[in-house]
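Removed: one protein chain of the complex. Kept in place: all other protein chains.
Coming up: chain A.
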């Protein structure tokens, strides 16, 4: 599904932040991506959700070589990936409902066709009474759940979560992990970037450990 071979990444003329990164992510798998701050986790995540292209090496996503992929094809691939950001990236001027419905809106679905689904999902993640509320008045946990709902509303094949438990208390962190486990159980490929060792210890999954731009895999 995802293949990296000797991938390197540098920003501008700076040093390589990722060096000779090679791994495979199989369909329906679950993995943690971890490492100390500054090790390149966010850069690797940005590569995975196609916000960046590698400066060298082979990177293929859904069997498409990213280097030869035209820009116009990127949106189609991104729609197959759900992303949860550490800072949520919710749009403050839209309601919770509108934020969660955004991926469906951009693919041109009529609002009437997804309203029930979005509300149902919002109820399901415990935001049933926050449908018309805008993000600035949501708590950290509520924002996190709204961000997750937005990431899964289109049933993506792969879910990427960057420090999804970074802003929540341990109890909610455990709940969110269970939610990702459920998604994995239903067939979604999951990659969670975290440096929360406690979180990783709760689920026996493959770990990608990044250190000084290089990745070590512990199955």
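Following the convention adopted for this analysis, a contact is a pair of C-beta atoms (placed from the backbone, for glycine too) under 8 Å apart; a residue touches a chain by one contact, two chains touch by 3 or more; residues count from 1.
Definition applied: contacts and distances are computed from a predicted model.
One subunit of the complex is not drawn; among "Asp23/Gls24 family envelope stress response protein", "Biotin and thiamin synthesis associated", "ABC transporter permease" or "NAD(P)H dehydrogenase subunit J", its UniProt record names it "ABC transporter permease". If you put the hidden chain back, the residue from A:106, A:137 or A:217 that touches it is A:106. For chain A, the residues touching the absent chain in the complete assembly are 49, 51, 71-72, 74-76, 78-79, 83, 89, 91, 93-95, 97-98, 101-103, 105-108, 111, 114-117, 119-121, 123-129, 131-132, 141, 145, 150, 152-155, 171-172, 174-175, 178-179, 181-183, 185-186.
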